[in-house]
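Sharing a structure, written as structure tokens. Questions coming.
Every protein chain of the complex appears in place save one, which is left out.
Presenting chain A:
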Amino acid sequence: MHEKVQKKLKILADAAKYDVSCSSSGNSRSNSRGGIGNAVAAGICHSFTDDGRCISLFKILMTNHCIYDCAYCINRRTNDRARATFTVQEIVDLTINFYRRNYIEGLFLSSGVIKNPDYTMERLMLVAKKLRLEERFNGYIHMKAIPGASQELIQNAGYYVDRMSVNIEIPTEQQLEKLAPEKNYPSIIRPMNQISEGILAYKEERRKYRRVRKFTPAGQSTQLIVGASPESDRQILQLSSNFYHQQQLKRVYYSGYLPVNTYDQRLPAIQSPPLVRENRLYQSDWLMRFYEFSADEILTSDQPFLDLDVDPKLAYALRNLHLFPIDINRADYHMLLRVPGIGVQSAKMIVDARRFRRLTSYHLKKIGVVLKRAQYFITCNELAPRMTDWEPQRLKSHIVAASQMKRRKAGDTQLMLFHPTMNSPAIPKQLHSKN
């Protein structure tokens, strides 16, 4: 029996690995009496795979059988692959036993579609229900809503899970129809809308009543495949921006297209996934969520694609040299955030520290500002800006050349700076109490 589960696990983890999202953040809940588990707001990464990604949740497919045939998907029905299906109980047992050993924060359950969307969704829902009601599990549950499943099932699942997501996968309707003709845009957007409305209603009720049944308290997320279809980065960022603002999504994930089905003529012929582009998109996403940037500031209509040579913040600064240099001792927080080489933490520390004394470049360096970057865009006490009268193009080559020299020395660290898995690890609130 052990052997059988091992085998299934291998197949179904392998089949789930292309889904990038793993975050367990966005909700904090303490354990109920006598139950097991809690959720920590910032999420905790329990391990890191050889590809450097965070393992926070036990990410698994219930089955990799599928009745559909989406071009970009390894599990499409026409692929000749080993297939397996977990029972509800098997998933519950694995989750609980991994959780008790502190391997994971919880479960991330997704699935290929068997029989029909409702049948599939119901089994997913049953896993969550069983975990919550029978095992009294209070850890994190992230579940995929199956496009086309009934509203009632999705609603029901929403009561047991922390986060739900519907993957849009392909950014535009036209391309989706080409690559996944059996799916349609409305079947993806409808559950998305339903979930955001459910969350809104839950928040509204919570304001009025004390005890309200929770509905996906950690919100909703989605995933886009980058590079399987010809959309521009600007289109993608605008879509994400809409998701964040209109649908109140918590996260959008970008997955560089891995050429899994090379025989399919509808897909671009590429050798390896577009990792640099994916990284630039994450950096841009980061700018929108934490650096007060709007999508239109990151890419303009005459510039539909992200510059692969420099990160989007530097690209923005180079395009807007007229805004710089800024005075470190005066500029407001919003502007500090726009300086290449100054992160959120440094910007906050600068605002705090300059109330006591005028800051010099020495202080900036100690605080953690990357002066190599920032020096072209700031003035502070004794530090005059460097080369502000240069042409953007020249300045860019200069900075790129300087950082490449460094990169050669340090290995490819550039890509890591904004790594999507960079969850700040959680710190327990009450650090002291021994009990």
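Following the convention adopted for this analysis, contacts are C-beta pairs under 8 Å (C-beta built on N, C-alpha and C of every residue); 3 or more make two chains touch, one makes a residue touch a chain; residues count from 1.
As a working rule, contacts and distances are computed from a predicted model.
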The complex has one chain missing from view, so what does its UniProt entry call it, picking from "Oxidoreductase probably involved in sulfite reduction", "ABC transporter ATP-binding protein", "Probable DNA metabolism protein" or "Phenylacetate-CoA oxygenase subunit PaaI"?
"Probable DNA metabolism protein"
Of A:189, A:353 or A:400, the residue touching the omitted chain is A:353
Touching residues of chain A against the unshown chain: what are they?
2, 5-6, 9-10, 13-14, 16-18, 30-31, 33-38, 40, 44-55, 58-59, 94, 97-98, 100-103, 136, 258, 272-273, 275, 349, 352-357, 359, 363, 366-367, 411-412, 416, 419, 421, 425-435
